[in-house]
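Note that this complex is displayed minus one protein chain, with the remaining chains in position.
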Amino acid sequence: MIRDITIGQYYPVASPIHRLDARVKLAITFIYIVTLFFVDSFIGYFFVMLSLGAVIASSKVPLRFMLRGIKSIMVIIVFTMIINLFTTKGETLLLEIGFLRITWEGVAVALKMSIRLVFLIVGSSVLTLTTTPIHLTDGIESILKPFSKIGVPSHEIAMMMTIALRFIPTLLDETDKIMKAQQARGADFDTGTLKEKAQSLIPILVPLFISAFRRAEELATAMEARCYHGGENRTRMHVVSIGRRDFVAFAVTAVYVCIIFLLRHAAEIVPFWI
Amino acid sequence: MKMVRAQQLSYEYIKTVEKDGVTTEQKLQALKNVNISVEKGEFVAVLGHNGSGKSTFAKHINALLCPTGGTLWVKEMDTKNEELVWDIRQSAGMVFQNPDNQLVATVVEEDIAFGPENLGIESSEIRKRVDDALEQVRMTEFATFTPSKLSGGQKQRIAIAGVLAMKPDCIVLDEPTAMLDPIGRREVMETVHRLNREEGITIILITHYMDEAVRADRVYVIDDGDVVLNGTPKEVFSNVEALKGYGLDVPQVTEVAYLLRREGIPIPADILTVEEMVGALCQLRSTI
Partner (left out) sequence: MSITINHLTHIYNPGTAFEKKALDDVNLQIETGEFIGLIGHTGSGKSTLIQHLNGLILPTQGEILLDGENIHKDKMRLKEVRRRVGLAFQYPEYQLFEMTVYRDVAFGPTNMKLPADQIHENVISALQTVGLGEEVYEQSPFELSGGQKRRAAIAGVLAMNPEILILDEPTAGLDPKGRDEILDAIQNLHEKRKITVILVSHSMEDVARLAERIIVMHRGKVAMTGTPKEIFPRVEELEQMGLAAPQISYVFHQLQERGYDLPADVFTTEEAKEVLLQFLKQVKK
């Protein structure tokens, strides 16, 4: 399951979306997420879907990679749906089983909430699938840089993210190896009471932590040997620069935001379920 | 000018031992008055078993450890001088044993750029150095790969490229092949020898594999923190009994030559390769 999480899984193809500056993509994704909460009509969601579809199509990343992220949060989506379905107070009664009342309004809210979640995940997947982790962390570092004057360690945060991303596959492999080694010694991770199951994790977690600390120490030495001394006077191989392409992206985003707000007012004059 | 020169180099550290609830401090000597000198362009192997002090010596060259006695100079720069530490690390790069624990970035070329970025080199120059370094270790087609998809030998070559991009005069390799399979070992050793031969880079190879030391210009054997043997591979490896005493091996052919000499056969003691062995045997057969 941990492998299904799309975050940090870059999909390498050449597309206009891939070529956008990471900071621009971060900013647009942020705007997109915020505006998502201003959408409250189905016609609005239809428009978001069309726009998102257009972006995905031009990113050249297969749709199933975009949708993979949904699988890991399916539980949350279903849970949100159920809660909203039963707790929304409405007038047009659809179904009544005992004390449970389902109304048209409830169905509408439940649907809208889950659609919003799906769009949120797919939208951020566009960012992570079209941006290499290194550009992403560089982008974050660059955006946070102005805040370093008030004590935000922007370089350190970015370096930590890079190292975490670098070591995730290594530690996953390591976990797999340790599990197999303990299974070969008769460890059982599947059966037993909750307490026994929790205890059975100790033979995995202890070696994993020890190994992670050993790796951290060796990595720190190796970084020092390569003259690492923090972010001061450090240059980068890739110099980020905002080009015409990025201004076009911002213009498109501006149009998008305007339409979202127009549609919001359109919803005031048409019935709620549209 | 000597590339690396150690004079009476000593390193002491304190180990806390807990026994029966009582903590005592023990003073241990990892290096005792070590004298080693390496010329520019040389290929020097430092042999010794685990815990002999050879890795401690390696870390001194990179100023990762500071001597507690004596002095070590890298290109006449005293490693005790804190102001020179970055110049020393740039001049004498270091490659470590575990290929996984020395790569920082998620993309090969970004990792190679890490060193020059730390040195504050201009970005167009970094790009050029990264491309050159990839070419030097023959890994150009892997530039955009993620390190976790590479074999152990390939990862070590990337680590070497990462050092090369800092334009060092000398590379110190601390047991670079200990965790590799035979193919990976061959890849790494060929790369290191080529860099020494073609680029004139001084190589200091720390190892316990005698077959890797055979091709060096000079060999130092360290045991219990002290240099116990040094000379050309032929001079060092003909001391079969002494080497075994230090917990080291000799090549199989060297051992056979040693066994034959004990039986009174006048075969040279300094045989190191299959070809030398075959040649010596054929000659003996025809002269007797």
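A and B are the chain letters, set down in written order, and residue numbers restart from 1 in every chain.
Operating definition for what follows: contacts are C-beta pairs under 8 Å (C-beta built on N, C-alpha and C of every residue); 3 or more make two chains touch, one makes a residue touch a chain.
It should be emphasised that the depicted structure is a prediction, and the values quoted were computed from it without experimental measurement.
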### Task
From the listed residues A:Ile17, A:Val48, A:Val61 or A:Ile178, report the one that touches the chain absent from this view.
A:Ile178
### Message
If I consider the whole complex, including the chain that's not displayed, which of B:Leu28, B:Cys66 or B:Val278 touches that chain?
### Response
B:Val278
### Residues of subunit B in contact with the chain not shown
49-51, 97, 151, 178-179, 181-184, 208, 247-249, 251-253, 255-256, 259-260, 263, 265, 274-275, 277-278, 281-282, 284-285, 288
### Query
In the whole complex, what residues of subunit A lie against the chain that is missing from view?
174, 177-178, 180-188, 202-203, 206-207, 210-211
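The rule is short, and it goes like this: only the chains that are shown with their structure count from here on.
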### Summary
So, in the complex, the side of subunit A touching subunit B is made of residues 12, 132-134, 162-163, 165-166, 169-170, 173, 214-215, 218-219, 221-229, 233-239
### Task
Would you mind writing out the residues of subunit B in touch with subunit A in their complex?
62, 64, 86, 89-90, 93-94, 96, 98, 100-107, 109-110, 113-123, 126-127, 130, 144, 146-148, 162-163, 166
